[in-house]
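First the structure, then my questions, so here it is.
All protein chains but one are shown in place.
In this document, chain identifiers A and B correspond to the written order of the chains, with residue numbering beginning at 1 in each.
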Amino acid sequence: MFRRLPEIVQRVVTITVDGQRVAAQEGDSVAAALLAAGLTPTRLTPVSGAPRAPYCMMGVCFECIVTIDGVANRQGCLVPVREAMQVTTIAGRRELAI
Amino acid sequence: MRLDSLRDTFDVAIVGAGSAGLAAAAVTAGAGLATLVVDENAGPGGQIYRAVTTSPVKRRDILGEDYWAGERLVADAVRSGAAMLDATTVWSLDRDLAIGLSRDGSARMITARRVIIATGAQERPFPIPGWTLPGVMTAGGVQTMLKASGLVPAGETVIAGTGPLLWLLASQLVRAGVAIAAILDTTPRAAYLKAAPHAAGFVLSPLFAKGLALRREVAAKVRVIAGVTEIRAAGFGKLASVTYAAGGRQETLPVDNLLLHQGVVPNVNLAMAAGCQHRWDARQLCFVPVLDADGLSSVPGIAIAGDGAGIAGAWAAEERGRLAGVAAVRALAPQASAPDGQAIRQRLARHEAARGFLETLFQPPRQFRVPPSDDTIVCRCEEVTAGTVREAARLGCEGPNQLKAFTRCGMGPCQGRLCGLTVTEIIAETRGLSPEVVGSYRLRPPVKPISLGELARMPASAAAVKAVVR
Partner (left out) sequence: MAAARGQLAGLGEFDTVVVGGGLVGAAIAYGLGKLGERVAVLDEGDMAVRASRGNFALVWVQSKGLGMPEYADWTVASSDAWAGFAGDLQRETDVDVCFERPGGFMLALSDAEMTGRAETLKRFHNQATGSSYATTLMERAEVQRYLPDIGPEVVGGSFCPLDGHVNSLKLFRALHTALHRQGARYLPGHPVTAIERSGGLFRITTLKGALGAGKVVLAAGNANMHLAPMVGLTAPMRPERGQILVTERVRPFLRHPVVTVRQTDEGTVMIGDSKEEGFDPAGQTLDINAVMANRAVRMFPLLGGANIVRSWRAVRVMTADGFPIYDQSETHPGAFVVTCHSGVTLAAAHALTLAPMIHAGMLEHDQVATFSARRFDVQKAA
């Protein structure tokens, strides 16, 4: 669970997560936006379906992988949110699509 | 800057825009060498100065002046004329100094006459039961959320582990108004005695007074439990509680956020994949590159600077970056002007004076490096437990590479970043070998995932085609 410091000037960026509209802040990474919105777990593992959420926030652990604008298994902590971005969480093994 | 508009070749390519990378860039670009700085983040600063140019946190006292000093480093690098390429992954580096870059779904190669690897450090793995539950994060990760997004933990928050960063983060959170339920300090009481012989060096360094003040500030407002010897996180599908043991008693605390930290270790994947020789450091308890006095590795033309060369903190990283930059200038443009190496080494020595004390005091206890309970996950990606690793070691696995074959441990996307050190130490302990002999995962590019499509679209030589189509 996370909250935004009150002094932060609001600059809302609206993204969609699993079809649901979520208000993020300009400058957030996708992973930070998911954590701020309380949307955990952010994935289920391909090995056992175990629930996971971002752990290191610096591109080392790969727990934060999500599908962003149709591209699967992107590290959410390295991608800044953009207006109208479509994020889908991944449950298990990813789909392949042309 | 678009990837395909980038030049094919640079004098100096620097991987990582943190302390060391920025300082090196200012030196080499300042001497007139064509310099490229590449970082996978959306802006310079690395981890310590994460988001220093874009942070929404305006109150300077929350993050502290040491953080804001990063602004100057970035400004110097930019002003010197270095080309800064952000949001770009370096997925490959080889002995010929060919560098594989990937940005926005497209990949290409560039070359350089010299490469400085400044990939810094990562958090040391902290394998406790339940560490994979949503709600458990690294202290560094939470610090990044604060710096880059002004986000702080809400609900019941516990910090656990050892090391200076633990206290720094705690002080930052306290100043930001976060109520921390407890700090579970795993520093063994014996460590203070063990570190005492190094105290003279530490007391003289600027870190001493700072560190002391931080601890006092935090201890005045937060419950600190010292001498913690066991920690388990628990919950169904997400973190709900943490149980600890200290001084013979046990307690369970309800918790929403558990922040773990037991020091940082060099981020070695790119350097190892490039073929740079590494050795086991028995005091830092991790693999560090084998380097000469200028930071040059065992691969000609590749230097390593900053925490990636061995943990020594932000200021030391800057100076080592400068030294690597000076060495590059001497090699590529000996007539050009570069800062005085001796002055840099003197400053470096001052910053490194505290290391003996800090490394001894904050050396993570064995039970948090080698999980005693068999059901603790060691490889998060492939969900391999400590018990499985131990059993494979008993069956005859003498090293991490054979272990990979037996258990898939280390075969996931993180490529051993979160399990490597744990695996080396478990095998060492089980088979009675030294970690140096046990070794580490044999790493190869891509050191970060790259899509088949990106790779497929890269140009190939006739010889390569002949080797495949037959």
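Note that a contact is a pair of C-beta atoms (placed from the backbone, for glycine too) under 8 Å apart; a residue touches a chain by one contact, two chains touch by 3 or more.
Quantities reported herein were computed from a predicted structural model and do not represent experimental measurements.
Undergrad: For the chain that is not shown, enumerate the shown chains it touches in the whole assembly.
TA: The chain that is not shown touches these displayed chains: A, B.
Undergrad: Can you name the residues of subunit B that touch the chain not displayed here?
TA: Listed in rising order, the touching residues are 92, 94-95, 98, 100, 109, 275, 395-402, 404-408, 411-413, 415, 438-439, 442, 444-446, 449-453, 455-461, 464-465, 467-470.
Undergrad: Mind listing the subunit A residues that contact the chain we can't see here?
TA: These residues touch the chain not displayed: 46-47, 71-73, 92-98.
Basically, only the chains that are shown with their structure count from here on.
Undergrad: Quick check: in the complex, which residue numbers of subunit A touch subunit B?
TA: Interface residues on the subunit A side: 1-5, 7-9, 25, 27-29, 32, 35-36, 40-42, 45, 47-48, 50-63, 65, 71, 73, 77-80.
Undergrad: What residues on subunit B touch subunit A, complex-wise?
TA: 40-42, 47, 51, 54, 56-59, 62, 87, 105, 122-123, 132-138, 140-142, 144-146, 148-155, 176-177, 237-238, 256-257, 267, 380-383, 412-414, 417-418, 448-449
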